[in-house]
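For this view, one protein chain was removed and the others were kept in their places.
Entry: chain A
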Amino acid sequence: MRLPKPRGPLSEWLVARLAGTGVAGAAPTSDSWADSWDDECISLWTLHELSFRGFEDADDRAEWDPGLLGVRHDLETALEARLRERWARTDPAPVAPEDVPAALETVVAEDDGPSLADHVRRHADRDQVLELLRQRSVYHLKESDPSAFVVPRLPVRAKAALMALQFDEYGDGDPNRLHSHLFARGLEAVGLRAEYGAYVDDAMPENLEMNNAGSLLGLHRRLRGAAMGHLAAFEMTSSLPSRKMVQGLERLELDGPMSAYYDEHVEADAIHEHLASRDICGTLAEDEPDQADEILFGAFTCLDVEARFASALLASWGAR
(Lines give C-alpha, C1' and ligand atoms only; values in the text may rest on other atoms or scores of the structure.)
Protein backbone atom coordinates (compact mmCIF):
# COMPACT_ATOMS: atom_id res chain seq x y z
CA MET A 1 0.00 0.00 0.00
CA ARG A 2 1.11 3.56 -0.70
CA LEU A 3 0.66 6.51 1.65
CA PRO A 4 -2.88 7.96 1.63
CA LYS A 5 -3.86 11.35 0.22
CA PRO A 6 -3.53 14.13 2.82
CA ARG A 7 -6.77 15.74 4.00
CA GLY A 8 -5.39 18.84 5.78
CA PRO A 9 -2.28 20.44 7.28
CA LEU A 10 -1.44 17.64 9.72
CA SER A 11 -1.70 14.80 7.22
CA GLU A 12 0.19 16.89 4.66
CA TRP A 13 3.02 17.26 7.12
CA LEU A 14 2.83 13.59 8.09
CA VAL A 15 2.79 12.19 4.56
CA ALA A 16 5.70 14.46 3.54
CA ARG A 17 7.66 13.34 6.57
CA LEU A 18 6.92 9.64 6.00
CA ALA A 19 7.76 9.86 2.31
CA GLY A 20 10.93 11.81 3.10
CA THR A 21 9.98 14.46 0.56
CA GLY A 22 10.47 18.18 1.11
CA VAL A 23 11.31 19.81 4.42
CA ALA A 24 8.73 18.53 6.84
CA GLY A 25 9.99 20.55 9.84
CA ALA A 26 8.19 20.41 13.16
CA ALA A 27 4.71 18.88 13.46
CA PRO A 28 1.82 21.37 13.19
CA THR A 29 0.48 22.20 16.64
CA SER A 30 -2.83 20.74 17.75
CA ASP A 31 -4.73 24.03 17.27
CA SER A 32 -3.99 23.84 13.54
CA TRP A 33 -5.63 20.42 13.14
CA ALA A 34 -8.20 20.51 15.92
CA ASP A 35 -10.81 21.92 13.51
CA SER A 36 -10.41 19.30 10.84
CA TRP A 37 -11.75 15.98 11.99
CA ASP A 38 -11.07 14.41 8.60
CA ASP A 39 -7.41 15.48 8.83
CA GLU A 40 -7.16 14.16 12.37
CA CYS A 41 -8.71 10.80 11.44
CA ILE A 42 -6.54 10.10 8.39
CA SER A 43 -3.41 11.13 10.31
CA LEU A 44 -4.03 8.73 13.17
CA TRP A 45 -5.06 6.01 10.73
CA THR A 46 -1.73 6.47 8.90
CA LEU A 47 0.32 6.41 12.11
CA HIS A 48 -1.43 3.22 13.30
CA GLU A 49 -0.93 1.56 9.94
CA LEU A 50 2.83 1.74 10.55
CA SER A 51 2.23 -0.99 13.18
CA PHE A 52 0.22 -3.20 10.80
CA ARG A 53 1.52 -3.60 7.24
CA GLY A 54 3.13 -0.19 6.69
CA PHE A 55 3.56 1.67 3.37
CA GLU A 56 5.79 0.93 0.38
CA ASP A 57 6.77 4.60 0.20
CA ALA A 58 7.52 5.10 3.92
CA ASP A 59 10.55 4.08 5.96
CA ASP A 60 9.68 1.09 8.20
CA ARG A 61 11.61 2.68 11.06
CA ALA A 62 8.96 5.44 11.25
CA GLU A 63 6.83 3.18 13.50
CA TRP A 64 9.09 3.97 16.48
CA ASP A 65 10.25 7.45 15.45
CA PRO A 66 9.98 9.58 18.64
CA GLY A 67 8.85 12.66 16.70
CA LEU A 68 5.94 10.71 15.20
CA LEU A 69 5.09 8.91 18.44
CA GLY A 70 4.51 12.32 20.06
CA VAL A 71 1.97 13.22 17.37
CA ARG A 72 0.36 9.78 17.66
CA HIS A 73 0.11 10.27 21.42
CA ASP A 74 -1.72 13.60 21.02
CA LEU A 75 -4.14 12.17 18.45
CA GLU A 76 -4.81 9.06 20.54
CA THR A 77 -5.38 11.13 23.67
CA ALA A 78 -7.97 13.24 21.84
CA LEU A 79 -9.71 10.16 20.40
CA GLU A 80 -9.78 8.27 23.69
CA ALA A 81 -11.17 11.32 25.52
CA ARG A 82 -13.94 11.58 22.91
CA LEU A 83 -14.82 7.88 23.21
CA ARG A 84 -14.82 7.94 27.02
CA GLU A 85 -16.98 11.02 27.06
CA ARG A 86 -19.62 9.35 24.90
CA TRP A 87 -19.59 6.35 27.25
CA ALA A 88 -19.82 8.58 30.34
CA ARG A 89 -22.90 10.26 28.84
CA THR A 90 -24.76 6.92 29.09
CA ASP A 91 -24.22 7.10 32.85
CA PRO A 92 -22.85 3.57 33.17
CA ALA A 93 -23.21 1.79 36.51
CA PRO A 94 -20.13 -0.13 37.75
CA VAL A 95 -20.36 -3.83 36.94
CA ALA A 96 -19.30 -6.78 39.12
CA PRO A 97 -16.80 -9.09 37.38
CA GLU A 98 -19.15 -12.09 37.45
CA ASP A 99 -21.87 -10.03 35.75
CA VAL A 100 -19.78 -9.05 32.73
CA PRO A 101 -21.28 -11.53 30.20
CA ALA A 102 -24.84 -10.49 31.16
CA ALA A 103 -23.90 -6.80 31.12
CA LEU A 104 -22.47 -7.23 27.62
CA GLU A 105 -25.82 -8.62 26.50
CA THR A 106 -27.55 -5.58 27.97
CA VAL A 107 -25.23 -3.14 26.18
CA VAL A 108 -25.90 -4.96 22.91
CA ALA A 109 -29.67 -5.09 23.53
CA GLU A 110 -29.74 -1.34 24.23
CA ASP A 111 -27.95 -0.45 21.00
CA ASP A 112 -30.40 1.46 18.85
CA GLY A 113 -28.06 2.45 16.02
CA PRO A 114 -29.35 2.11 12.45
CA SER A 115 -28.62 -1.18 10.68
CA LEU A 116 -26.81 -1.07 7.36
CA ALA A 117 -27.55 -4.78 6.94
CA ASP A 118 -31.31 -4.08 7.13
CA HIS A 119 -30.93 -1.47 4.42
CA VAL A 120 -28.89 -3.85 2.25
CA ARG A 121 -31.38 -6.67 2.71
CA ARG A 122 -34.42 -4.72 1.55
CA HIS A 123 -33.69 -1.39 -0.12
CA ALA A 124 -30.09 -0.73 -1.14
CA ASP A 125 -29.25 -0.48 -4.82
CA ARG A 126 -26.14 -1.95 -6.33
CA ASP A 127 -24.10 1.26 -6.14
CA GLN A 128 -24.89 1.65 -2.46
CA VAL A 129 -23.82 -1.89 -1.70
CA LEU A 130 -20.58 -1.42 -3.62
CA GLU A 131 -19.97 1.82 -1.73
CA LEU A 132 -20.58 0.00 1.57
CA LEU A 133 -18.16 -2.78 0.59
CA ARG A 134 -15.47 -0.21 -0.32
CA GLN A 135 -15.90 1.42 3.09
CA ARG A 136 -15.94 -1.93 4.90
CA SER A 137 -12.77 -3.04 3.09
CA VAL A 138 -10.72 -0.67 5.26
CA TYR A 139 -11.38 -3.01 8.17
CA HIS A 140 -12.16 -6.38 6.61
CA LEU A 141 -8.85 -6.52 4.72
CA LYS A 142 -7.15 -6.48 8.13
CA GLU A 143 -9.94 -8.32 9.90
CA SER A 144 -9.05 -9.46 13.45
CA ASP A 145 -5.56 -8.00 13.26
CA PRO A 146 -6.12 -5.35 15.98
CA SER A 147 -7.24 -7.99 18.52
CA ALA A 148 -4.22 -10.18 17.70
CA PHE A 149 -2.02 -7.58 19.45
CA VAL A 150 -3.84 -8.32 22.72
CA VAL A 151 -2.91 -12.03 22.98
CA PRO A 152 0.30 -11.66 25.06
CA ARG A 153 -1.41 -9.22 27.42
CA LEU A 154 -4.05 -11.58 28.76
CA PRO A 155 -4.17 -14.07 31.65
CA VAL A 156 -4.24 -17.82 30.91
CA ARG A 157 -7.95 -18.55 30.32
CA ALA A 158 -8.71 -15.44 28.29
CA LYS A 159 -5.56 -15.96 26.24
CA ALA A 160 -6.49 -19.53 25.31
CA ALA A 161 -10.03 -18.46 24.36
CA LEU A 162 -8.84 -15.51 22.27
CA MET A 163 -6.49 -17.85 20.41
CA ALA A 164 -9.38 -20.25 19.68
CA LEU A 165 -11.36 -17.34 18.22
CA GLN A 166 -8.43 -15.87 16.28
CA PHE A 167 -7.53 -19.30 14.88
CA ASP A 168 -10.99 -19.42 13.28
CA GLU A 169 -10.66 -15.82 12.00
CA TYR A 170 -7.34 -16.79 10.44
CA GLY A 171 -8.79 -19.77 8.61
CA ASP A 172 -8.07 -22.57 11.13
CA GLY A 173 -4.62 -22.89 9.63
CA ASP A 174 -5.87 -22.89 6.01
CA PRO A 175 -4.84 -19.66 4.21
CA ASN A 176 -7.75 -20.11 1.78
CA ARG A 177 -10.21 -19.66 4.64
CA LEU A 178 -8.61 -16.64 6.31
CA HIS A 179 -11.47 -14.16 6.75
CA SER A 180 -9.64 -11.16 5.29
CA HIS A 181 -8.71 -13.32 2.30
CA LEU A 182 -12.35 -14.39 1.82
CA PHE A 183 -13.28 -10.70 1.79
CA ALA A 184 -10.56 -9.92 -0.76
CA ARG A 185 -11.91 -12.67 -3.05
CA GLY A 186 -15.38 -11.23 -2.56
CA LEU A 187 -14.21 -7.75 -3.58
CA GLU A 188 -12.66 -9.12 -6.78
CA ALA A 189 -15.83 -11.04 -7.59
CA VAL A 190 -17.98 -7.90 -7.43
CA GLY A 191 -15.49 -5.97 -9.57
CA LEU A 192 -13.75 -3.99 -6.81
CA ARG A 193 -10.06 -3.73 -6.00
CA ALA A 194 -8.88 -6.25 -3.44
CA GLU A 195 -5.39 -5.13 -2.49
CA TYR A 196 -4.75 -4.19 1.10
CA GLY A 197 -5.78 -0.59 1.82
CA ALA A 198 -7.27 -0.12 -1.68
CA TYR A 199 -10.04 2.28 -0.66
CA VAL A 200 -8.54 4.17 2.26
CA ASP A 201 -8.65 7.43 0.28
CA ASP A 202 -12.43 6.99 -0.08
CA ALA A 203 -13.00 6.21 3.61
CA MET A 204 -15.41 8.52 5.38
CA PRO A 205 -14.07 10.09 8.60
CA GLU A 206 -16.68 8.11 10.58
CA ASN A 207 -15.22 4.95 9.09
CA LEU A 208 -11.64 6.02 9.86
CA GLU A 209 -12.64 6.86 13.42
CA MET A 210 -14.24 3.42 13.75
CA ASN A 211 -11.01 1.80 12.54
CA ASN A 212 -8.84 4.06 14.69
CA ALA A 213 -10.85 3.18 17.79
CA GLY A 214 -10.28 -0.55 17.18
CA SER A 215 -6.56 -0.06 16.56
CA LEU A 216 -6.17 2.23 19.59
CA LEU A 217 -7.70 -0.40 21.89
CA GLY A 218 -5.70 -3.23 20.33
CA LEU A 219 -2.34 -1.49 20.40
CA HIS A 220 -2.29 -0.41 24.06
CA ARG A 221 -1.83 -2.97 26.84
CA ARG A 222 -3.55 -0.52 29.19
CA LEU A 223 -6.70 -0.82 27.05
CA ARG A 224 -6.76 -4.64 26.83
CA GLY A 225 -10.10 -4.93 28.64
CA ALA A 226 -11.72 -2.40 26.33
CA ALA A 227 -10.22 -4.19 23.31
CA MET A 228 -11.82 -7.47 24.38
CA GLY A 229 -15.15 -5.79 25.12
CA HIS A 230 -15.00 -4.24 21.66
CA LEU A 231 -14.34 -7.66 20.15
CA ALA A 232 -17.26 -9.19 22.08
CA ALA A 233 -19.73 -6.52 20.93
CA PHE A 234 -18.54 -6.94 17.35
CA GLU A 235 -19.03 -10.71 17.41
CA MET A 236 -22.36 -10.46 19.26
CA THR A 237 -23.80 -8.21 16.55
CA SER A 238 -22.53 -10.09 13.53
CA SER A 239 -24.31 -13.34 12.72
CA LEU A 240 -27.87 -12.02 12.22
CA PRO A 241 -26.73 -8.93 10.20
CA SER A 242 -24.42 -11.17 8.15
CA ARG A 243 -27.44 -13.22 7.16
CA LYS A 244 -29.21 -10.04 6.05
CA MET A 245 -26.15 -9.11 4.00
CA VAL A 246 -26.34 -12.51 2.28
CA GLN A 247 -30.03 -11.93 1.48
CA GLY A 248 -29.34 -8.43 0.13
CA LEU A 249 -26.40 -9.56 -1.98
CA GLU A 250 -28.53 -12.35 -3.43
CA ARG A 251 -31.38 -9.93 -4.14
CA LEU A 252 -28.94 -7.78 -6.15
CA GLU A 253 -27.36 -10.79 -7.84
CA LEU A 254 -24.05 -10.05 -6.13
CA ASP A 255 -23.91 -13.55 -4.68
CA GLY A 256 -20.84 -15.73 -5.06
CA PRO A 257 -17.62 -15.17 -3.11
CA MET A 258 -18.85 -11.96 -1.46
CA SER A 259 -21.97 -13.56 -0.06
CA ALA A 260 -19.83 -16.57 0.89
CA TYR A 261 -17.80 -14.22 3.09
CA TYR A 262 -20.94 -13.09 4.93
CA ASP A 263 -22.32 -16.61 4.95
CA GLU A 264 -19.19 -17.80 6.78
CA HIS A 265 -19.85 -15.11 9.41
CA VAL A 266 -23.41 -16.27 10.07
CA GLU A 267 -21.99 -19.54 11.34
CA ALA A 268 -18.60 -18.46 12.71
CA ASP A 269 -19.85 -15.50 14.71
CA ALA A 270 -22.69 -17.52 16.25
CA ILE A 271 -19.77 -19.37 17.90
CA HIS A 272 -17.39 -16.44 18.39
CA GLU A 273 -19.91 -14.39 20.33
CA HIS A 274 -19.92 -16.95 23.15
CA LEU A 275 -16.16 -17.38 23.14
CA ALA A 276 -15.77 -13.60 23.30
CA SER A 277 -18.37 -12.76 25.93
CA ARG A 278 -17.95 -15.71 28.30
CA ASP A 279 -14.54 -17.29 27.79
CA ILE A 280 -12.59 -14.12 26.99
CA CYS A 281 -14.37 -11.20 28.70
CA GLY A 282 -15.94 -13.24 31.52
CA THR A 283 -12.69 -14.88 32.61
CA LEU A 284 -10.66 -11.70 32.09
CA ALA A 285 -12.99 -9.84 34.45
CA GLU A 286 -12.72 -12.62 37.04
CA ASP A 287 -8.93 -12.68 36.85
CA GLU A 288 -8.48 -8.90 36.63
CA PRO A 289 -11.55 -7.31 38.27
CA ASP A 290 -10.45 -3.76 37.42
CA GLN A 291 -11.02 -4.63 33.75
CA ALA A 292 -14.77 -5.24 34.16
CA ASP A 293 -15.87 -1.65 33.51
CA GLU A 294 -13.25 -1.29 30.79
CA ILE A 295 -14.76 -4.28 28.97
CA LEU A 296 -18.13 -2.53 28.89
CA PHE A 297 -16.57 0.74 27.76
CA GLY A 298 -15.01 -1.14 24.82
CA ALA A 299 -18.29 -2.86 23.95
CA PHE A 300 -20.19 0.42 23.97
CA THR A 301 -17.50 2.05 21.84
CA CYS A 302 -17.71 -0.66 19.19
CA LEU A 303 -21.47 -0.18 18.82
CA ASP A 304 -21.27 3.62 19.05
CA VAL A 305 -18.69 4.10 16.29
CA GLU A 306 -20.60 1.66 14.05
CA ALA A 307 -23.84 3.59 14.68
CA ARG A 308 -22.15 6.87 13.74
CA PHE A 309 -20.72 5.34 10.58
CA ALA A 310 -24.05 3.76 9.61
CA SER A 311 -25.94 7.04 10.21
CA ALA A 312 -23.49 9.02 8.11
CA LEU A 313 -23.56 6.55 5.22
CA LEU A 314 -27.36 6.22 5.22
CA ALA A 315 -27.67 10.02 5.38
CA SER A 316 -25.37 10.38 2.37
CA TRP A 317 -27.81 8.15 0.47
CA GLY A 318 -30.82 10.07 1.73
CA ALA A 319 -31.91 6.77 3.25
CA ARG A 320 -32.57 8.05 6.73
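Criterion: contacts are C-beta pairs under 8 Å (C-beta built on N, C-alpha and C of every residue); 3 or more make two chains touch, one makes a residue touch a chain; residues count from 1.
Just so we're on the same page, contacts and distances are computed from a predicted model.
The complex appears with one chain absent; UniProt names that chain "CDGSH iron-sulfur domain-containing protein" among the candidates "Polysulfide reductase NrfD", "CDGSH iron-sulfur domain-containing protein", "Phosphonate transport system ATP-binding protein" or "Cytochrome c". From the options A:178, A:192, A:252 or A:266, the residue with contact to the unseen chain in the full assembly is A:266.
The omitted chain makes contact with just one of the residues A:110, A:125, A:172 or A:250: A:172. Against the chain not shown here, chain A presents residues 156-157, 164, 167-168, 172, 177, 239-240, 243, 266-271, 273-275, 278.
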